[in-house]
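Note that one protein chain is taken out, while the other chains of the complex remain in position.
After this line comes subunit A, so read on.
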Amino acid sequence: MTAAPAPGGTALAAPPRSGARRLRLRRGLIGWAFLAPLLVLNVIVVLGPSLATVWYSFTDWSGIGPAKFVGGANYVRAVTDPAVREALLHNAIWFVLFLFVPMALGLLGAHLINQVTRFRMLYRTLFFIPYVTASVINAAIWKMLLSPDSGIGHTLGIDQAWLGDPKTSLYAVNFVVDWHWWGFLAVIFFAAMQGVDVQLYEAARLDGAGRWRQFLSVTLPGIRPTMIFVVLMTIIWSLKAFDYIFIMTHGGPANSSDVVSTLMYDQAFNQYSAGYAAALGLSMTVIVGLVLAVYQFLRRKGWEE
């Protein structure tokens, strides 16, 4: 490893044909050897158990011991289960709120940071802090602030148990998740906005566009790939929503904040119907897979430019 390659280096490096083939084979083998730890681990932890889930979703299984094949019974149960229907509705509400609230706040934050000249890094840092804070801590903070006897409402004289009332529990948890998430989006959007050509703004200004018009006609189209990516991820994440609901309400009170993932967890680890849980988990994954497929399809069509 002494010098940079001589100009004729590559020509010299090409050995006779059979040797080249053996070299490539050797290099391929080494490549796969380098990949092996990653792939082996992934097969043991992710792929193998995922395939097992497909099998278990057709069985009556407690989670340990033998499983009994029952055909599509779990799926019939899922379709007719009112708890699943309610959880799906909660997922839908969750999705709409989780899509629009953090995006709107994130865009606002990013746009304003992009407008000002000083303290950009400071605002960026402060916005980002809830995202690096552990979910258990964020949940604890907001349990305190939302509690009827030591929280914000208490100080303002509003007597409402936000997390304990079935009417508000889902929205209260969703508010906390939106709060922890929007700053992250602001940072992503801000990074994307810095890539937008300044001359486009100059041109828009010359055409008499105001700030709002500039935002709509220059900024938003300029960060479109990022926006599409965020929407895609929001769809996936809103189905996966689990942490905060599990920590703050356990899906309660009276299933009022249950989503499919908390329902599934409860079935698997508290009700010992792992077979049914497998069917729920698999159904969720199929939806995620469909979203990814649609995204790929749109990307191929050149939607992202």
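One rule holds for everything that comes next: a residue touches a chain if its C-beta (ideal position, glycine included) is under 8 Å from a C-beta of that chain, and two chains touch if they have at least 3 such contacts; residues count from 1.
Keep in mind that, in the parts below, contacts and distances are computed from a predicted model.
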| item | value |
| --- | --- |
| Chain not present in the shown complex, as UniProt names it (candidates "cytochrome-c oxidase", "RNA polymerase subunit sigma-24", "Sugar ABC transporter permease" or "4Fe-4S ferredoxin") | "Sugar ABC transporter permease" |
| Hidden-chain contact residue, picked from the options A:Ile137, A:Ile158, A:Leu216 or A:Leu298 | A:Ile137 |
| Per the touch definition above, residue among A:Val84, A:Met193, A:Ile223 or A:Ala268 touching the missing chain | A:Ala268 |
| Residue of A:Thr53, A:Thr168, A:Gln194 or A:Ser217 touching the missing chain in the full complex | A:Thr53 |
| Full-complex contact with the absent chain, from A:Val76, A:Leu89, A:Ile152 or A:Leu216 | A:Ile152 |
| For subunit A, the residues touching the chain missing from this view | 1-5, 9-10, 12-13, 24, 27-28, 30-32, 34-35, 37-39, 41-42, 44-50, 52-53, 56, 63-64, 105, 108-109, 112-113, 115-117, 119, 122-138, 140-145, 149-152, 154-155, 179, 183-184, 187-188, 191, 198-199, 202, 229, 233, 236, 239-240, 242-243, 246-247, 261, 264-265, 268-269, 274, 277-278, 280-282, 284-285, 288, 292 |
